[in-house]
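Yeah, one chain of the complex is gone here, protein chain that is, but the others are all in their spots.
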Amino acid sequence: MTAQMAIFLVLAAVAIAGAINLILQRHPIHSALSLVVVMAALAGLYLLLDAEFVAAIQIIVYAGAIMVLFIFVIMLLNAGVEERTNMSHIASYAGIPLAALLLLELAYRVARASAPLVAQPTPEGATRQLSLLLFRNFAFPFELTSILILIGMVGALVLAKRDE
Amino acid sequence: MNELFARYPILLVSLVKVAVLLFVLLTSLAYMVWFERKVAAHIQSRIGPYRVGPHGLLQPAADGLKFLMKEDPTPEGADRFVYSLAPFLTLSLAITTIALIPFGPSTIRIFGQDTPLVIANVNVGLLIIFAITSMGVYGVALAGWSSDNKYSLLGGLRSSAQMISYELSLTMSVVGVLLLAGTFNLSDIVRAQDGFSWHFLPRWNLLSPTLPQLLGFFCYFTAAVAETNRLPFDLAEAESELVAGYHTEYASFRFAMFFMGEYAAMITVACLAAILFFGGWLSPFPQVPAFAWTHYLPTAFFAAAGIALVIHGVRYITALGRVVLPAWGLVLCALAFICSRPGVIEVVQGPFWFLMKVFIVLFVYVWVRWTLPRFRYDQLMAIGWKVLLPLTLLNVVLTSLAVVAHK
Partner (left out) sequence: MVPISYYSTLSAVLFGLGVIGFVFKRNIITIFMAIELMLNAVNLAFVAFSRALGQLQGQVFVFFVIVVAAAEAAVGLGIVILIARNRQSLNVERVNLLKL
């Protein structure tokens, strides 16, 4: 059991526990905090995969900004605990095992299909190469995403404004 | 356990470094409070704490005891888990960033292993520090919400909105330094500031020959003061507004955790300012043989402080002071002697200059707090978005033009 394997198992367990907690919790704030835990665990996994820049970006943008936006909206709308459902009992007794079966089938197929893959060594100065790729080969999508964010900003402002 | 350490000796070494750094950090957090109260008092023409121990030096201990012994009530409608989580999150995240700060260039031997003076030398160290500080918003927002108190919620939302807005300017103001250094690694950023222009002006990023990062430093310092919720940007947590904001409903130890988290964030920001703009551990004197006497400056500093403390202490008012102050003076003199030994003198150079710079930045922090009036909240947000962000973008453009022209 190498150190890498041990760290991977711990982080994977934390991620899965966070995801299950997201589904099981009834208050949206607790679900949001579980999702932040999942994202932090994923950032740790990215660090394990030698993708340092992506790990830092995941924490800064995803866990540090997008999830804060979620938490702001939950606080603003004063979301409370979920009400009791009026889903029929048959649906839940049949649906949950079927969903678990779907999950296991998906995981099994993916594991089988990616079994022959082996990790290649990461090049030195990966951040520099990543930025060169981003600004040379992918410059057009990069500019498009900046326009996309501008559209998103304007759209969110217009949507959430109160009619004066 | 022993074979785990035998297989990965870096674990034991890191543990020792973490323990030492944690002890030093927590002590300096406590004495930061004392320092601020003393400086504030002298700015306001009074003395500050001077009863509890000589010169009030035992005041942090008294405060700590008080915090531990006070009653710790939890509001009735509060969400228990989140209410306990918020101060813990704030403090632990603020303390974690110190693990990435390099204190010196040399390597020291612990348990037979040569190890640098930094706990984690990550290649994207600067980015990880910003990532951890951006998670600090959660502590504030969750504290405000979970207190089940309208004023806390408003204060928490305002505080966290302010922190997010100034985080952008904080990160962008550092891009100029990154352009000059070409790397995110903090040790390499300091090494890129080595050397002297015209043989006497240090090539720190503040006075860089390519483009002096004065605008960058100004934006960084303003954004940092706003990010740590200090005056003049502390409307969301000031005592006279919103009943102390997001930490209204917190008492005793949880409030102390918020307090310590704020000071730890201040120390982190000051360390970063020293590394990014003031040359980190580099000495302001050229490293030529003519200036070899500057290697004895740490010794001289500690010796002077020790002798002054001894002379002042033997004539102090209280009996306790007459014993304790000269004792500390003698300890400082012994430290000065140790710093002049040939094995220690090279190792102590880097951390000495680094800590001096951090101390000066912290002093300016406290000075600014007790001199300037407070901004109103809408003025605060307007400055963050309409003034600082365009200034940082201008800094990025100018620096990149200067870097290209310099090549």
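Per-chain numbering from 1; labels A and B assigned in written order.
Definition applied: contacts are C-beta pairs under 8 Å (C-beta built on N, C-alpha and C of every residue); 3 or more make two chains touch, one makes a residue touch a chain.
No experiment lies behind these values; they were computed from the predicted model shown.
**Q** Touch partners of the unshown chain, restricted to the chains that are shown, please.
**A** Within the full complex, the chain left out of view touches A.
**Q** Could I get the residues of chain A that touch the absent chain, sorted low to high?
**A** 2, 4-5, 8, 12, 15-16, 19-20, 22-23, 28, 31-32, 35, 38-39, 42, 45-46, 48-51, 53-54, 57-58, 61-62, 65-66, 69-70, 73-74, 76-77, 79, 82-83, 85-86, 95-96, 99-100, 102-103, 106-107, 109-111, 114-115, 117-123, 126, 129-130, 133-134, 138, 141, 145, 148-149, 151-153, 155-160
Here, only the chains that are shown with their structure count from here on.
**Q** Could you please state the distance in Å, as a whole number, between where the Cα atoms of chain A are centred and where those of chain B are centred?
**A** 32
**Q** Chain B touches which residues of chain A in the complex?
**A** Residues in contact with chain B: 3, 27, 29-30, 33, 36, 43, 52-53, 56-57, 59-60, 63-65, 68, 71-72, 75, 127.
**Q** Where on chain B is chain A touching in the complex?
**A** So the residues of chain B in touch with chain A come to 8, 79, 81-82, 85, 122-124, 127-128, 130-132, 134-135, 137-138, 141-142, 145, 153, 157, 160-161, 164, 167, 171, 184.
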